[in-house]
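Missing here: one protein chain of the complex. Every other protein chain is in place.
Should a chain be cited, it is by its letter among A and B, assigned in written order, with residues numbered from 1 in that chain.
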Amino acid sequence: MISFLILMSIVVCFSSVLALALNFQWGQGGMVNFGLSGFYTLGAYAAALLMLKAGANTFFAVVGAMLIVAAVCGLVALVTLRVIEEDYFAIVTLGVGEMLRLVSLNEDWLTKGALGLAGIPRPLGDSVPPEMYLYFLLGVSLLLLAGTYAVLTVIARSPFGRLVRAVREDDVVAATLGKNVLWARVRIFAIGGAFIGLAGSMHSFYYQYIDPTQFTNIVIAYAFMAVIAGGRGAHLGTIAGAAVVMVLLEGSRFLKDAIPSLNSDQLAAIRIIIIGAGLIALLVWRPQGFLKEYRLRTELE
Amino acid sequence: MYIVQTAFNGVITGVIMTLPALAVTLLFGVLKFPNFAVGAMMTVAAYMAFALNAQLGWPLLAAALTAALAMGVVCIALDQVTFKPLRERGGITLMVASLGLGFILENIARFAYGNSARSYVIELARPFRVADIRMNWEQMITLGVSTAAMLAMYVLLTKMPMGRAMRAVADNPALALVRGIESPRVIRWTWFIAGILLGGGGVLIGMDRALEPPMGSNYLISVFAAAILGGLGSPLGAFVGAIVIGVVSELSTLVLPPNYRIGIPLVAIALVLIFRPQGLFGQPYIRK
Partner (left out) sequence: MSTILSVQGLHAGYGAGDILKGIDAALAQGAIVTMIGPNGSGKSTFVKTVVGLLAARQGRIELEGACLNDLTPPKRVSAGLAYVPQEYNVFRNLTVLENLTIAREFMGVGRSGFGLDEELFPELGIHYRKPAGALSGGQRQMLAFACALTVRPKVLVLDEPSAGLSPLLMGTVFDKIKKVNSLGISVLMVEQNAIEALRISDTCIVLSGGRVRAVAPANQVLGMKDLNSLYLGEAVAEK
């Protein structure tokens, strides 16, 4: 039981990092990233490949993955944000995410396609005694989660954070104040991308084996639900939301035992239906989420 | 000649996409947000027709018509439950809700029929050749149905009061209100018509490929590319855009690995948004 709880907690950790990244891009920056699962895939594969093929150690693999995803996100933002409409940007991110997913599936020479990449080493896997390892991994995950939270909160409270929120509220006004709206948005998206990369790396370390099926659109739904449940823009709330969502959904795996008459396809379908319904219900009844957003008093005009 | 065959296949693919592209452009015009549930709506309608056709033994035509009409009604209901409570929120909230709705619908189909592919019960007509291009009767039906749908839409939007009302709401919702147009009524009709179009599209996809839960969502990006290329809000644009995307996508398989076919609609979206955001026939977006 204990190890199950530890494993779940680790999963909550990197799901929270992912949700925090999405929250930064969307809740703070107003840019919805429907391609989340694709960028997450990119981060996971980047970290894995850097370790397996380029022989990098954990630290460089993680940093590399973060940089790669940040760069791709920044590029996407730069190229597509000429058209400022949120609606179109969302569609483009959906498409880019799909493309990334397809690359992971089809470019066998790089990613081994559907077979996936196995044997991803865990950080300091050799140095730490096996019976302690899970605790160690949990510790590392919590540390990374705390670090993500700290960095993003610092950014949110900085002048750049205020700029980000100003752009989100009304980019026309922000532009007339002389702020470079496009560049701010590129940076927002890239910073969020970096943490998507971090979450992806953590995913790779945890599962030690990755293949394209792990990164379906359900990942997006998880992250969105967490962000919405937590209240867009409120970092602490996002973590709370991620935890609640994860527990509910991973817990629903036990439905299988409760309702033996359904086959596994049907159970998978029900779980997704619950996710979709939960998403809509959250939007309708709890748009503010569970916690409020931090706002400097001076920002309220 | 292989190119011509491929181009023809592309035309058929494009023609299949006209119905959902029309639905997308209608919905965007009136409701003001891109609705990502349309793919799954096609799936559900296709399976409804399957239930009538393969399980109850109805001829496919009757099953398709009934499923399409039913889908129209279902869409009105879905809008009342899902989007109406969120009407006042921003586009993003509605998009996320539509994504969630898409998940639900697709998995209802999966729950009911599982993951394995199904097909409609229709007589397998032998393919025939015209000028060295291979065709079959299902494709001819597809061409006919899509053309009829296009013409019907044209008549609706230009000659009928409700069609004019839809265009008015798409143009200027506040003005429509003070010109006496009741917005809830227009929204219900828009969903009804979109539902019928999506129902028809779903059956055509089911005839062209097989029936499986992701069948509609697979077309989502291409359909949006078609609507955006043609210009969101323009029915003629949806038609032209769909054919172009279909043909170019098929032709691209001659040079690209087939799994990357989805790159074509994406590149199209990117190009359109960068160089001509209003698409071929759309109106430049005026910020109010």
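Of note:
Operating definition for what follows: contacts are C-beta pairs under 8 Å (C-beta built on N, C-alpha and C of every residue); 3 or more make two chains touch, one makes a residue touch a chain.
Only a predicted model underlies this, so the values are computations on that prediction, with no experimental measurement involved.
Among the displayed chains, contact with the absent chain in the complete complex occurs for B. When the full complex is taken into account, the listed residue touching the unshown chain is B:R164, out of B:R118, B:R164, B:R188 or B:R261. The missing chain, though absent from the display, is touched by one residue of B:M42, B:I181 or B:A225; that residue is B:I181. Subunit B residues in contact with the hidden partner, per the touch definition given at the top, are 161, 164-165, 167-168, 170-172, 174-183, 233, 283, 288.
Note that only the chains that are shown with their structure count from here on.
Of all residues in subunit B, only 33-34, 36, 82, 85-86, 89-93, 95-97, 99-104, 106-108, 110-111, 114-115, 221, 224, 228, 257, 259-260, 262-263, 265-266, 269-270, 273-274, 277, 285, 287 touch subunit A in the complex they form.
Against subunit B, in their complex, subunit A makes its touches with residues 26, 32, 34, 79-80, 82-83, 85-88, 90-92, 94-96, 98-99, 102, 105-106, 172, 217, 220-221, 224, 228, 263, 265-266, 268-270, 272-273, 275-280, 283-284, 287.
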